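Excluded from the complex is one protein chain; the other protein chains are retained at their positions.
Moving on to chain A:
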């Protein structure tokens, strides 16, 4: 079964990069441009894994993760956050919000797929 990954990032470049890496690894990719949009796409596509940026307009990554985690239907979905640099404070805050793991940008496709494998059943 093809697994679906939801990517949430306001940067078109980053969404394209993620799509390229994920589609190349056989994932089905759905995209959202910010946290609010992400919650909408979530309900429509029920992804197996979520990858989200932190700095986004409307609803940022922290808020998005928290919203996913309080929803009984979705709180078991693994969420990977994209951090631009290994910023410990940001990473910790994302983890407190409920992030499952993280991917340090810039990522390479193998590392990305690796991270998904580690969190996805």
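Operating definition for what follows: contacts are C-beta pairs under 8 Å (C-beta built on N, C-alpha and C of every residue); 3 or more make two chains touch, one makes a residue touch a chain; residues count from 1.
The rule is short, and it goes like this: contacts and distances are computed from a predicted model.
Student: As a check of understanding, state which of "Potassium-transporting ATPase potassium-binding subunit", "Protein-arginine kinase", "Chemotaxis protein CheA" or "SoxAX cytochrome complex subunit A" is the UniProt name of the chain not shown.
Tutor: "Chemotaxis protein CheA"
Student: Which one touches the absent chain: A:51, A:99 or A:113?
Tutor: Of the listed residues, the one touching the omitted chain is A:99.
Student: Contacts of chain A with the missing chain: which residues?
Tutor: Within chain A, the residues that touch the unshown chain are 10-17, 20, 30-33, 37, 40-41, 43-45, 48, 55-57, 69, 72-79, 84-86, 95, 98-102, 104-111, 118-121.
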